[in-house]
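A single protein chain has been omitted; all remaining protein chains appear in their positions.
Chain IDs A and B follow the sequence of writing; residue 1 opens each chain.
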Amino acid sequence: MELTHIWGILFISLHAMVPITLAAIGETIEESAGLFNIGLEGILLFGALAGALGAQASGSALVGLFTGMGVGALIGLVFGTISTSLRGSQLISGVGINLLALGFVALMLSVMGAPGFHSVAREVQVPLIPLGIGNLSPLVPITVIVAIGVWWLLRRTQLGIWIRAVGENPAAADVAGIRVNRVRLGAAVAAGVLAGLAGAYLSIDWFGAVTKEITAGRGFIALAIVVFSGLNPLLALLGGFIFGFFDGLATWVATYPGIKDIIPWQFVAMTPYVVTLAVVAGMIGRVRFPSALGVPYMRE
Amino acid sequence: MKTRSDTSSVLDKSDVLLEARGLSKGFPGVWEHLILDKLDFDVRSGEVHTLLGENGAGKTVIANILSGYYEKTEGEIRVKGKLVHFRSPREGLAHGIAMVHQELMLVPAFTVAENIMVGLDAPLFSYDITGVENRIRMLVERYGLQVDPKALVEDLSAGQQQRVEILKVLFHEPEVLLLDEPTSLLTPSEADQLFIVLRAMADDGKGIVFISHKMREVFAVSDRVTVLKLGKTQGTCHITETNEDELTRRTFGETVPNYMERPPVAHKELALNTIEMVPSGLDKKTNSKGISLKIRRGEIMGLAGVSGNGQTELIEAVTGLVPPASGEVWILNADMTGRTPKEFIEHGVAHIPERRREIGIVEQMYVAENVVLKDYRKTPFSKNTVLRHQQISSHADKIVEKFNALVPDLWQTECRILSGGNIQRLILGRETWRKPPVIIASHPTEGLDAKAIRHTWELFLALRAEGSAVLLVSEDLDEIMSLSDRIAVMFDGKIMGTVDGKGADREILGHWMAGGTASAA
Partner (left out) sequence: MSSPKPWIRNLTPVTESLLAGVVGLVIGAFIMLAFGYNPIAAYRSLFVGSVGSVYSWAELFANATPLILTALTFAIAMRGGLFNIGAEGQLYMGALAAVSVSLLHLPAPFNWIVAILAAMVAGMIWSLPVALLKLGRGVHEVISTIMFNWIAHFFAFYLIANVLTDPQRGERTIAISESARLTRFFPDATLNSGLLISLVTVVVIFFLLWRTSTGFEIRSAGYNPHASHYAGISIRKQVLRVFLIGGAIAGLAGAIVVMGRPPYYAVLSGLPQLVNLGFDGIGVAMIGRNHPIGIVFAAIFFGGLMTGGRIMQFDPGVPFELVRVIQGIIILALAIPELRRLFSLARERLSGRK
């Protein structure tokens, strides 16, 4: 294998790491507060669409990214409200978000022209940073910074203590004067922002297009990474890189002459999912989840 | 340590920190009687004032009202002479009144310092963990609390965890501290350490309200003691002015129970036999000799004791719900240690659970379904896994009628909407219709009216006559003394003593229930 291939795989891994890790970090905040959002996939999809539209409408990739974040925040708000004040089922509302996203994005794609596909003009895509060995998206270092920032937030601030207390023992937090539902709502919005950003990255950075399948289960892989990381954003970064590696490897194997004839591409494409299963099955006993995860809080 | 006699005269002159006059509290819809009935109570600076009473006497309710968790229905509360009305515990804290609850409200995954930070009023992005740790060390020094601020709460013993709860409260610099049964999770030596801490806090000028049902503690730590019974005070006095017997009598009552006459126990074989059995959940207690309980066929064994002394864990072990940590459980000559609930049921163990709504029935299922909750697999209720509704219906009809349960419908009424009493009637019917050889009855008549209570007692006696063994767990000493052939008292995870039911001495029982170890004379 030549050197350029190694760098190639490395870069693909880093780029593939971004959406999964951002979504996982967002979900880490959410799960730390006790919410379990399986609608991440839907938020990613909404973010992808919003990012593309925002970038095109304004002519600026940056605006596109912010649009993705804004839409993600909105969906996070919906999910958070249903899960807290309305005491709804987190699993069902998550499914609803996923279905709604699928439908809405497909609808928009039809309305905008070619059903199922919409490419984003080159000019409004996120500009890459040319390093000698390849082009790096600025979102890669941003992801690293976000990971560090959220780690600091959760582990080294008063707010982080409150968030984690709400997830572990909401009754105790309530008794201590914390507004449990408000903290959870905030966490849901934060998760939405990051997942929305991840989605926007998919459309206006990595793939340069919006399709119905653009998320490919990444929202669920993010959930698995949250398990893998034990709710530690720094480990989520590592987990995201590992999965990104398999993602990149799959693409590489599918196109590299020689190997693609030996290993059918479908099996390589499966690896991220198989590895996810293996990791979750292996980790789950050893990882500690907030005791009140997924349980709506009602004051007695 | 200061002796009680020097403090009593000092106390009469010291400040009244917290005072309640004519305090009443009712829970309409849940309890028919007032939980607190025109109570007067006060706490003075420098004293440890104990509230003594059985469960249901109202001790926890008073403390919750005084600290702001509950609202009073009637009466006045004054802090240092000023009239107050707390709408939340935060307001109580702001006035210097703090409560340490019986159940720990800690985050196990956090360190001690982090747990304290949860309750702080600090800016969003600050993180003054060193400041908090230092303050903890200072308080530890001052009151002798022995806690490492950096330790993870889940690694701490129950005693240490409780100290963290006390620390949490001390951070708000309260003047009055209310502690609800603080030693329920502690070993005797941890309890002694706690008393030293409380004494130190009292000497510092604080007022401590100490809730307990354990006589030893009352005499170890109190300056004054107030006895509570059914929501009314039975008197307040200095600890030096009373003795254990008098307090026991005041706490547990002196009515003469009506032992129900019956022929003596006809059988010799053991129906239930636990051999040095330590139930799961009690294995961390220092007294791990285990429980050895023997109940013969045709015998009613009453298990007296205040709730929370291990009865729940014992029941879980002898019904198969939770396998015991060590020792053996034998049912009718079969070793059932660690077997599944289904095997216990098939072996003839009926269980009338304490938590009837949460465990005794499946609320969302219909009356008829709940009546056959344990029998649905057997003929005639099902054949080749097909349920036979007609058989189930007629059986359910019979049970409903025989036990006077008020149900609108068998197949349309979800048990969720039934009253607690009616649910209990259904459960009693379900558990006893087969005349099972072993019946574990936990608080079986709680919430029932007098007629139903009588009906249940007669039922148990009838089953006893036909050879059933009954383990009756109850907090109602009258019930235990009326029904039991023998009475055992449980305290702190062990059996303190066993006496014959006929002619049992209430004082001895009360003595054991409060932790006393004198043998029955």
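Definition applied: a contact is a pair of C-beta atoms (placed from the backbone, for glycine too) under 8 Å apart; a residue touches a chain by one contact, two chains touch by 3 or more.
Please read all numbers here as calculations on a predicted model, not as lab measurements.
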item	value
Visible chains that the absent chain touches, using the contact criterion stated earlier	A, B
Options B:D121, B:E141, B:E261 or B:E358, residue touching the unrepresented chain	B:E358
Option touching the unshown chain, where A:S13, A:T67, A:S93 or A:T211 are the choices	A:S93
Touch with the omitted chain, as defined above, among A:A33, A:L223, A:A236 or A:V253	A:L223
Subunit A residues touching the omitted chain (full complex)	38, 78, 82, 86-89, 91-93, 95-104, 106-107, 109-111, 115, 216-217, 220, 223-224, 227, 264, 266-267, 269-270, 273-274, 276-277, 280-282, 284-285
Hidden partner interface residues of subunit B, rising order	319, 321, 340-342, 344-346, 351, 353, 358-365, 369, 373-374, 376-377, 382, 385-387, 389, 408-409, 412-413, 417
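Keep this in mind: only the chains that are shown with their structure count from here on.
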item	value
Rounded Å distance, subunit A centre to subunit B centre (Cα mean)	47
Of all residues in subunit A, those that touch subunit B in their complex	156-159, 161-162, 164-165, 168-169, 171-173, 175-178, 288, 290-291
Subunit B residues within the subunit A interface of the complex	89-90, 105-110, 114, 117-127
